[in-house]
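Report on the structure given below.
A single protein chain has been removed from this complex, and every other one stays in its place.
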Amino acid sequence: MAVEEVRIESGRATRRAPHRDFVEKVAGTLRYADDWGLPGMLHGVVVRAQTPSARIVNIDVSAARAVRGVHAVLTAADIPHNAIHDEASGLGIDPVIQPVLAADRVRYDGEPVAAVAAETPLAAEEAAALVEVEYEEEPGVFDPEQALEPDAPRVHDRGNRYVTWRSAVGDVEAAMARADVLVEETYRSQRVDHAYLEPEAGIGWIDSDGVLTLRVATQVIEHAREIAEILELPHSRVRVIAAYMGGGFGGKEDMTVEPYLAALVWKTRRAVRMVWTRQESLLARQKRHPFVMHYRTGALDDGTIVAQDIRILGDAGAYPLLSSRVLFAAAVNATGPYRCTDARVESIAAFTNTVPTSAMRGFGAMQVVFAYESQIDRVAQVLGLDPAEVRERNFVARGDRRVTGEEIDTEPGTRECLRRVLDELGEPARPSGPGRRVGRGFACSMQPYGRSVFFADRASCWIGLENDGTMVVRAGVTDLGAGQAASLANIAGEVLGVTVENTSVHIGDSALTPLTGGTFATRQLYMSGNATLKVARILRDKLAPVAAELLGCEPGELEFAENRVTVAAHTDRGVTMAELSREAQDRGVHPYHHGTFEAETGSFDPTTGEGRTYPDLTHGAHGAEVEVDEETGEVRILKYVACHDVGRAIDLQRVEGQIQGAVAQGIGYALSETIDTVDGVVSSTLFADYLIPTSLDLPDIKAIGLELYPGKGPLGARGIGEPPIGPPAATLASAIEDATGIRLRELPMSPERLRAALRDRVA
Amino acid sequence: MYAAAFDYVRAASWDDAVSALAQAGDDARVIAGGQSLVPMMALGIAQPSALIDIGRVDRPRIERRDGTLVLSALTRHVDLEHSDEVKQACPMLAQAAGLIGNVRVRHRGTIGGSLAHAEPTAELPCVAIAHRATVHARSTEGERAIPADELFVTHFTTTLTPGEIITNVELPALRGRQGSCFIELARRPGDFAMVNVAALVTLDEASRLDEARVVVGATSDRPADHSVSAGPFVGEPVDERTAAELARRVAGEAEIGPSSHATAEYRREMVAVLVKRALIAAAGQVPGT
Partner (left out) sequence: MSEHRISLIVNGRERELWVDAQQSLLEVLRTEGGATEVKLGCGEGVCGTCAVLLDGEPVNACLVFAVQADGASITTVRGLAPEGELHPLQKAFLEHAGSQCGFCTPGMILTAHWYLERHPEAGREEIRAALAGNLCRCTGYTKILDAVEAYRDACQEAHIGS
């Protein structure tokens, strides 16, 4: 994709007015999903199973229904089509049905079994507590390795192995035989929660046209179709409006409150509000897949990696949701940013009777960073070579082929990012006291952006000028706080020369905004950004002849800026956008356009493991300095630097913010966050026990967005939402090893784990 | 999410409070800051039939009367944290108070509430025992003085009768050759403690150990006084070696109950680390050392 000659200045150069949503956020006036109500609305509550594996013998809702103020108590039989199913992989895997409300079986602790709507939140809670479910407990399986054993209890009748992806290139065994060293290790990562600060929430009602409307915190308005299927309504009779979210990170990518809210609205014919408690969210809402990653890496004496044999096992929990795609992403990215001509990858998702796992920022490709970076460090260590040099020897380049056989068709900037990070770390700190050790580490990564190309992804956009020259952009994007809406205003504004103050962006309404696909997979800038760019250019090209005629020049001489169109180099000669809009209409030229950006497509053959997968990658490197308290195992991060090649920074400040936020989540993942279960039951559902970093747990994060090599986003941008979450665990593992000599291979690297390893070393 | 229904009574005075409490019966609870009680009510773990709100019965009050620090029960953690008198007379109290929860919790939580609630991971009970504090409680039957080491029975259970309310707390101030230190092991600042250690050492003129008060909390159902274990170390200098040995002894004796946060082995090990560090720091606080 050629880089447009209209150049967007990087955020540092251009000071733009902040987009309206940020103004409302600091003012406190932005209305999130629960900040919006309707008179007479009912309050909805989900009733959840309190056992991880059981048959439902009976559900008695009579006491619940009798509570004063209760309007509905729904069970499975009340749901017209009691199934959430979606062949998520896009590659023809047999779907596994997930019920909206459990009918005859409960497969995880916290699984919804009933839904209540009542006139007050208190009545709804009271009624929910009175729903009586009789269970016949059954043996469950709670570990994915055990789940694959032949005699394991079956979570689903078809067996516990949900999907296996295999890709291979070259001859792994022959290459292993050629290797001078073999490094074989197992890495384990844990279940974590998105822990966005805004709980799952929304309100639903039936509008004056009989359209069932939901206004919810969701990353995907296209779920309107799912909801219609569940209620056996025409798709055109369900509307989803996405409120600005207080965080998503993939946790609002699958439906959360939507099916329960919709069912209660549909049943009661009343407006219904639902907000999940934090504790219920920690218990039962989908999490990140824990992985067991087994790596065997072969290398020559000079550090060249010649063979990789990788097996990944992900715990899908009780239902698939997006597991097939997550394990696919893991497989495709398992070898990391390193050349590999002989490799084999197998990636499996297995069911267990635990909370379902699904999308979370990084989506399979982030868990494997810990493994492949630790492997290459180990190779360097065994060979006595410098770990940075070993990486440089092996970095993929444009034109190299991946394990799927596809070619990397944009230039990776990993080398430059690594060098920059090593420079930025500066002088090492001294330990602050006895028993403290300082160490440094770094890691590299690559992360795809954009959806797998066999999904034939597309995004649409509508842009128009009002009579007064202000601009309207309509796109079905959902905004989870990373400036999705703002970036569309910026892109359209740059092309058409309309300022942010004169732009209104309408987003996230499945009835009123052109669909763009959900905000996930770091695809929004790539998809809706490109759609906006395309439509804005078409509109400009439509309007240019009108302006040229008015100004007596050639269209090529026009400059669109500051809400005017002028003749380049003669800025006194111009027309306002208002004049242009009216003059265009007078000439029968509509000052608006609707268009669609089609992502590149490709095909992938799951039987051979070959084909095209993701459109492109974002590369980067991180570095850190830590101080370890050897007596307690506590790790304090003194410095952290993260550098990614973002291609083109539409808004550098936002890019830095994305990097810093993803790093913070990656650090929590590396050191402290975990959702542990005992016999399938989450050990603690208190937010106080879910250890996301506070301001005191993090240093200032130095975020560097380099504009090195163009990607496939608008104007050569590369996605940045997910990539920085991958490297922190590996970076910190490396720093901790530098400080203590201990390499941890299981996450989180809690003080207790490190202390145990230190103790074992002494013993 | 909602607490179970309760009657709410705001007391205007201590007399008012104790008679309202007596009237409301055994299932009634007293509330001041509510930072421990309200979450338990919201989660359905505590279901008092009535709440007697003593929040306006008295004000935070910190007074030094000769060798004693006298605090009203309604003195909040934030008051203790920033008070010069507290830092002077009972510095470990200021230290411990500053570690409780977050700034919002500290603006509501009170010392009376913390002691009466007897949460196993709470900091102030350890301080009260280490400092040999006396807790004054009142009921319709009269007033009672309870030594801190007779107050805590098990989790959320004290020797206070259902009708008794703590009105104030007295702590003997540090004397000339004393130093103290409170250390907590928590996973993040403000989190529930995994291990609490309160150490108060008295040195003789030769700067050797005369007495050590060592209280360990958060590892089991109530704080434990390990001061007796210091006996064999009287007369020793409080250096790294002595502190480590004493700490190992305390850790060996410590009761480590179940926890979802960390294994018993790790927590026992951390008792030793924290006791050692607290003793050294406490000794270092003795004036003139």
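Per-chain numbering from 1; labels A and B assigned in written order.
The definition used in the following text is that contacts are C-beta pairs under 8 Å (C-beta built on N, C-alpha and C of every residue); 3 or more make two chains touch, one makes a residue touch a chain.
Please read all numbers here as calculations on a predicted model, not as lab measurements.
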Not-displayed chain touches, in the whole complex, chains A, B
Residue of B:R64, B:K87, B:R108 or B:R248 touching the missing chain in the full complex: B:R108
Among listed residues A:L30, A:A63, A:A129 or A:A456, the absent chain is touched only by A:L30
Could you please point out the subunit B residues that touch the chain left off the display? 1-8, 10, 31, 34-35, 38-39, 42, 51, 53, 55, 78, 101-105, 107-108, 189-190
Touch rule applied to subunit A and the missing chain gives residues 18, 21-32, 34-35, 122, 194-199, 244-247, 249, 275, 277-279, 480-483, 653-654, 656-657, 660-661, 663-665, 686-688, 692-696, 698, 700-701, 703
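Rule of thumb we're sticking to: only the chains that are shown with their structure count from here on.
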Determine the centre-to-centre distance between subunit A and subunit B, using the mean Cα coordinates as centres, and give it in whole Å. 44
Along subunit A, where are the residues that touch subunit B in the complex? 121-122, 125, 277, 279, 631-632, 672, 676, 683-684, 688-689, 691, 693-694, 696-697, 751-752, 755-756, 759
Which positions of subunit B touch subunit A when the two form their complex? 1-2, 43, 185, 187-192, 260-263, 265-266, 269-270, 273
